[in-house]
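Subset of chains shown; positions unchanged.
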Amino acid sequence: MEIRVTPRPGILDPQGKAIHHALHSLGWSGVDDVRVGKAIHLELDAASEETARATARTMCEKLLANPVTEDFEIDRVEEA
Amino acid sequence: MRVAVVTFPGSNCDHDLVHALEAVGAEVELRWHRDPGLDEIDAVFLSGGFSYGDYLRAGAIARFSPVMHDVVAFARRGGIVAGICNGFQILCEAGLLPGALIRNESLRFQSQDCRMKVERTDTAFTNAYPAGAIIRVPLAHAEGNYRADEETLARLEGEGRVLFRYVDAEGEATPEANPNGSTANIAGILDARGTVMGMMPHPERAMESILGSTDGVGLFESIMAGVAGAER
Amino acid sequence: MKRGSEVLRPGAVDPRPGDPEVTPEIVAEHGLSPEEYERIEQIMGRTPTFTELGIFSAMWSEHCGYKNSRPLLRLLPTEAPWVIQGPGENAGVIDIGDGYALAFKIESHNHPSAVEPYQGAATGVGGILRDIFTMGARPIAILDSLRFGDLDSGRVRYLFGGVVKGIGDYGNCVGIPNIGGEVHFDRGYEGNPIVNAMCLGLMKHDDLITGVAEGVGNPLMAVGARTGRDGIHGATFASEELSEDDDIESRPMVQVGDPFTEKLLLEASLELIRSGHIVGIQDMGAAGLTSSATEMAGRSGTGVEIDTARVPVREEGMTPYEILLSESQERMLVVARLGREDAVRELLEKWELEAEVIGHVTDDGIFRVKEDGVTVAEIPGLPLVGGCPTYERDAAEDPEARALRETELPETGEPARDLAEAWVSLLDSPNLGSRRWIYNQYDTTVRTSTVIPPGSDAGVVRIRGTRRAVAATTDCNGRYVYLSPRQGAVIAVAEAARNLVCTGALPTAITNNLNFGSPLKPHIYGQMREAVVGMAEACAFFETPVTGGNVSLYNETDGRAIHPTPVVGMVGVIEDVDQITRMAFTTPGDAILLLGDNTNELGASEYLYHFHQMIAGAPPSVDLLLERSLQQATLAAIRRGLVRSAHDCAEGGLAIALSECALGGEAPVGFEVRLDDALPPVPLLFGEAQGRIVLSCNPAHSEEILGLARDYSVPARQIGSVTAAEAGFVVRLHDREVRVGTEDASRAWRDALPRRMDAPILSTPDEATP
């Protein structure tokens, strides 16, 4: 399953800022905003998609995301 | 006094801390992160380094080490806890200190001397410094950019819990003096009770003139004095 | 092994189902010549299996077999009373007094870094660290010697930025301070950067352990990270020329470093070595398990048997071929004492690492590999390790280089530009600007022993618990070597020694990294031979034996070789930390002394490259006798406590050396200098004459220092004084005066690298973007 951990709106995102700047100086002026987070790919055995999502959510709350600075989103769940 | 310096997998400033503490006369034991128990300990130091490689987020994995249960309990009992660099990051991740430390604004590891203003000299960690002291200490980190929400920041400032601030030679907290983009040039903070402290720079690297600065000595002497006082 | 004389014949081995059959094409793909293959069939007495062929090709690659360099390396002096371990081990070891020994070595990762700068450089640091702690020494310092093309290319900025970040991230995470190095930008390195990393390690004499597989029946254990498909055939890859599309082709072999695991492996290995549970240990580096196992057996004259099915792997379905040749990082091969396997496992578990028994030491001198009990390879160890054919190639002087050396040079009379502007422009040049942008990304103070961090002539770390310190530097000017290989190599050694002396250290020994193009080209082999001869001559003269090193050949892109770059990594000993001397002027009013003579030489200078894009003229001449006296005089003055600062005069000449002295301290200062030499201004200010050191001292001491210089018959004079920053940089020549504002100089010097690295970075070769 795919989890996306992203910097909270309002929280400075130095990496996104740098990439935004670089894209501009490379001539891509049409870019309005860039935010960079983590794409975490997880393989776990779970009875159902629901339980899988639930587990992932707890993992994010406990370890994968820092509530002070990051939001998370469980993106895709596929059968392996 | 007896101080425990915790070694997590990936800690690399633990021995530097031992040398610094011994230099001010402390009795120090290195504590492997799996070894429980902090009885008969007067103060706990979480050292710098890259615990668990700083993977995911600096300190995110180390905060679940067995020893952290004891550290949290020790802190709740009012024990002296100091986190330096990676130790600061671990304390934030563990919730013993508010806020978080994100990537330096430069996106580069920053290794340099920095100047800090000692904002308060009436704490367990700074009582040996003269009021308004400005100290020069090395720093070396990639994730030292302090962030917290407005309300937390207001509380920190209001309660005088910003202990160290990056400043220039004149003592001004200018953007140029800020090595990592930290909000309000924050370099180190206290918890509400004033017994848990975290800072990004490395006072243990400023203990001998041959190494360039002795401005770190005050921090360790302060803790010695504080604990000695408490024992009396 | 059994007496080398008697011929060992390996048993028959059935080809492994699924492995390709050995054809001339396959042989060629393994980088083996028909003659070499014939030799292999003689040794085997039969056709080798695919696995056996892979093993031979790795062990007989340039990287492991030193095919084209071994005869030359024999020319280097390797002995001195203080040398404990010379070439042949994972690192050299010297005695530094008070019961301590210093292990040190330099290693190249040029080819991996050209493909993937960040990981290439990071794993280069990982490898050199393991070479040090596998000797039983704790790493205490890192240096890095780098070369890139010109910074106006986005791709070069990508390589440079990635390499520096890779070196920093790895060393910072393990917690080893960086104390110096060098970086040069020159079109001669376009597309083929040089990334050499050097490490110093400290140990007590009796902690020394070597990579031997002794004791028949003793278990071989794989320790540390699991084995994946990383860098398969890296050793042979490192021995071939890069071509345009290698970025793509070599993708699957990129090795990724894990400094966190390295840190655990470092602590575990040192504990293991002290524990007495093991008899030998070696890093699984180039050619991985194959080279470590066979080299360890070779050193102790035994054989080894390995079962690849017992090797902990990261991926399913790896073949013996892959497992034997994988270059996965952060792995060690350990020969344990029989019966101590569990003790070893327990010790490793504490550090959250794995240790598995994968084989044992035998007495038959054979390298035998099984897969789940079935033999897949059986090779006589001795010829495998030592039997690699070596070549002495045809050598010729490079006619192009000779022509350039003899070119008529501009500005050797009247300058073609304003000298003050030229001075500032040079301070702003990529090669002469401040290196702070680099070493601000390196932790230089961890371990709280760094006395002189990067930014001075050499780095210095003190030995805790003693009065002693060690100094280290890397040096080589590839332009000098290109234009005059022998002299360029002599200069590299002389400058390294000068750099050390300036900190108060006595030069003691060197490690070296020979970075060259393809030895199959006579003019390249000529460069190699001349450079090694020059290095040998200078090392003998300065009594700095070579205790180890590394050879990196085929540094070419599209047939164009890099500048020949024999990097010298030199270490020295300081007996009393009170004698440690820095580069920067400290006190306005101090006298500035120049030891050595200015000359009318401008050849091979940064000035010509910067203003005329010229790589031409003869490199500066060296007088070794004078060099030695100069260094002895300087050391004597420092030891008498007369010297406040000392700096070697190198790239950019006297004007730049003086500027570095004025800008290199906490706060900039100014200086006022008079040079009445009857020389044309450009060579005088910016020529790179050798054998010069700039000292500053309390005026009360200048007479005594000048007297000392006379005793050593070294030309010396007071040329001026240190002034307040406001007074600026002032140089009076016999016919004119040159002034530069301190702030202008400082800004130019400070911003040289940062302002260039703010331009966009491109992972792809340069071309128009939308």
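By written order: A, B and C. Residues from 1 in each chain.
Just so we're on the same page, contacts are C-beta pairs under 8 Å (C-beta built on N, C-alpha and C of every residue); 3 or more make two chains touch, one makes a residue touch a chain.
Note that the structure is predicted; figures quoted are calculated from it, not measured.
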What copy number does each protein chain type have in the complete complex contained in this file?
A x2, B x1, C x1
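Note that in this section only the chains that are shown with their structure count from here on.
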I'd like the Å distance between the centres of chain B and chain C, where a centre is the mean of that chain's Cα atoms.
36
Separation of mean Cα positions, chain C and chain A [Å, integer]:
40
Using mean CA coordinates as chain centres, what's the chain A-chain B distance in Å?
30
Of all the residues in chain C, which ones touch at least 2 other chains?
none
Per-residue overlap in chain A, given as positions that touch at least 2 other chains
none
Across the complex, what residues on chain A touch chain C?
22, 25-28
Given the complex with chain B, which residues does chain A contribute to the contact?
7, 11-12, 14-15, 18, 38, 63-64, 66, 68-69
Chain C residues within the chain A interface of the complex:
759-762, 769-770
